[in-house]
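For this depiction, one protein chain was excluded, whereas all remaining protein chains were kept in their positions.
Chains: A and B, in written order; residue numbering restarts at 1 for each.
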Amino acid sequence: MRRWWHSARVLVGLGLAIAVLICGVLAPLIAPHDPNAQDLLATLQPAAWQAGGDSTHLLGTDSLGRDVLARLIYGARVAITVALAASFGAMVIGSALAYLAGYFGGRVDWLIGRAVDVWMSFPPVVLSLILMTGLGVGERNVIFAIILVDWTRFCRVLRSEVLVVRRRDYVAAARLVGFSHWQTLTREIVPATIPLLVTLLTLEMGIAIVVEAILSFVGLGVSPDQIAWGQMIADGREAIYQAPWTLLAPVLAIFLAVAGFNMLGDGLRRSLDVRMVEGRE
Amino acid sequence: MRLLASLTRRLLVAVPILLVVSALLFTALRVLPVDPAAMSMPPNATRAEIEQARIQMGLNKPLPVQYAIWLGRAAHGDFGQSIHLRRDALRLVAETLPATIELTGAAMLVAGILGVAGGLLLFALRDRKAELVAETATTVLMSVPEFIWALLFIFIFGVLLPVLPFTGRLAPSLDRPVVTGFLLLDAVLVGRMDVLMSALAHMVLPALALGLAFSTPVMRVLRASLLDVYHEDYIRQARLRGLSETRILLRHALKNAFLPTLTLLGVQFGFLFGGSLLIEVIYSYPGMGNLMVDAVRNADLPVIQLVGLTYCVVVLFINSVVDGLYQVLNPRLRAR
Partner (left out) sequence: MTGVSRRGLLQAALAAAPVLSQINQAQAAGSDHVTIGWPSDVPSWDPDQRFAPDAQGIFKMVFDQPLDQSPTLQLVPHLITKWQLAPDGRSLAVTLRDDVTFHNGDKMTSADFRYTFFERIKADPKLDIGRSWRKVTDIETPSPTTAIMRFSSPAPTAPVWLAFLGSFVVPKTYLEHVGADGFRAKPVGTGPYKLAEYEMNARIVLERNDAYWGPKPALKRVTIEIIKDPSARVAAIQSGQIDLTISVPVREVTRLKAMPNLAGELNPITRVILLQIRNDEGFSDQNVRLAAHHAIDKAALSKAFYGGAAVPLSVPATPGTPGYLADFKFPYDPAQAKALLAKSGYSLAKPKKIRMATTNGQFPSDYDIARAIVAMWKKVGLDAELEVIEYAKYFELNRGDKLPEATLYSFDNATGDPEIYTGYLLNPQLPFSPWKDKVFGAKVIAMFNVADEKARIAGWRKLNREAVEIGASIPLLQSVQTLVRKKSLAYTRYGNGWVLGQTMKWS
């Protein structure tokens, strides 16, 4: 029962994540309308099942008369791009530093540890806000900002894991049989930490989606001509009384996407038996 | 005494971190594509007037010199003037920080209460079918970021059933007593129940939105630590001595399982404190978050610099306190 439930959860999580991915990749095929087509004569139309709704716009239209469903589907593109690129980037930087720190210890470890301390003394939201002010809006800058903020998540957790792995017998043995540092790291230590990395990566994708939404919501995210859920929320909030669907639809989309990645990550954590410190954005 | 000593040591460690942070901030803000000299002048100032302002503000000097000047002044409590508001930056922060601390404190309380209650519930449900449902529920809850809660709460409790206020800190018809800047405390100090009630009512939704988002990790860690603790010998011994389950839970297990939870709350505080920024914006709550967003919008460098630094100081301070508490409370660490 327990096993079944857990694997069901992983499956649901995986399903949601794949659904978002498919929406993003196949958006032009699935979307019922051009997401940028405006109709100033039909703004803030209600959803199809509400009074006055129209089945051509299932979720109604936004303040510029654009189809909400089409924008929702296209919005998955930015979300998934940012989620993948930012979490991989943060993983590469964070884990590289973690391997260095954990493996070599000493001064390297001290230096990297202090860098993490400095970074962690900034609340992530504040740091990403400051970074975006400097970088300017745009998808690439959002990714860059998330990497710059979130590499510590990987570094911190992974470093302690590397410390543990390094003390294991087979690592010492590898050195004794003449493996170089590079070989020891890549052949012995990295493989031993893969389960943790995969788990962290999955969870980070959920976080990246939220951060992108927050930044776009305050107008410091992707550029104005891109379609993003956070931007849709900002637009929809203006019409919270008139057309709550324009707000609730992207809210729901973010929720489902993040829930998907979290369930997946959580399931992986269990099945791969990873221990880690919990914390959230 | 031990707490004090350990706290002092940790705070001393924080000083170099702050120096690095301030230098990083300073450099980052100076490479922004804005000209503080021009922004400090009226829109139709001449170029010559702007140049003069630039020299006056020391912006013609090399960056390290500018930083040294800034640092020297900061050591005397002079953090410069807001370019946009022409007011002392430190006073702006001093006026808005109490509101943010109050909000974060309330949210922390919410996160703590909900987290402990939820953790106990999860623990009580262990090895039952319902646990799976409850656990899935926490995963799902964890997926809702605070700004989504904030919007949903406004929609539900402000618009659908208008029962709670969601703008500002106090009802418009009330006078605000000013003693310490902490509104709740001031209301108590001057004995104004109406102000206290109104302030609390204004705090419910933002604190709930912020606290709820941060309560799920607390639940999980408490549950996990309780599970750990229950494997320890003394629990078995307590059972053998015939103590009731409730007593074991409250007197023994909870006491020990509380430490990791406390640490987590410390870590969470940093996130929560940062998260308050968005909540303040959404609820028009007059705290440091709103000051920050305004400063960012207007490229008000001295204010961004000081507010950023203040966020760091508060986070470092709380982390030090939590670390100190942890050391004092943890019997194993103390033995060493």
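Worth a mention:
As a convention for this text, a residue touches a chain if its C-beta (ideal position, glycine included) is under 8 Å from a C-beta of that chain, and two chains touch if they have at least 3 such contacts.
None of the values given here were measured: they were computed from a predicted structure.
Taking every chain of the complex into account, the omitted one touches A, B.
Residue-wise, the contact with the chain that is not shown comes from B:Met39, picked out of B:Leu11, B:Leu24 or B:Met39.
When the missing chain is restored to the complex, the residue among B:Ala23, B:Ala117 or B:Val188 that touches it is B:Val188.
Considering the whole complex, the residue from B:Leu132, B:Leu152, B:Leu200 or B:Leu227 that touches the absent chain is B:Leu200. Residue positions on chain B in contact with the hidden chain: 34-35, 38-45, 49, 53, 84-88, 92, 95-96, 101-102, 105, 109, 154, 158-159, 162-176, 182, 184-185, 188-189, 194, 196-198, 200-201, 204, 281-284, 286, 290-291, 294, 297-299, in rising order.
The missing chain lies against chain A, touching residues 36, 38, 40-41, 43-44, 63-65, 137, 219, 223-225, 237-242.
Here is the rule we go by: only the chains that are shown with their structure count from here on.
Centre-to-centre separation between chain A and chain B, using Cα means, comes to 23 Å. Contact residues of chain A toward chain B in the complex are 1-2, 5, 9, 114, 117-118, 120-127, 129-131, 133-134, 206, 210, 213-214, 217-218, 220, 233, 237, 240-241, 244, 247-248, 251, 254-255, 258-259, 262-263, 266, 277-281. Taken together, the chain B residues at the contact with chain A in this complex read 14, 17-18, 20-21, 24-25, 28-29, 31-32, 129, 132, 136, 139-140, 142-145, 147-148, 151-152, 154-155, 159, 213-214, 216-217, 220-221, 264, 267-268, 270-271, 273-275, 277-278, 281, 292-293, 296, 299, 304, 308, 311-312, 315-316, 319.
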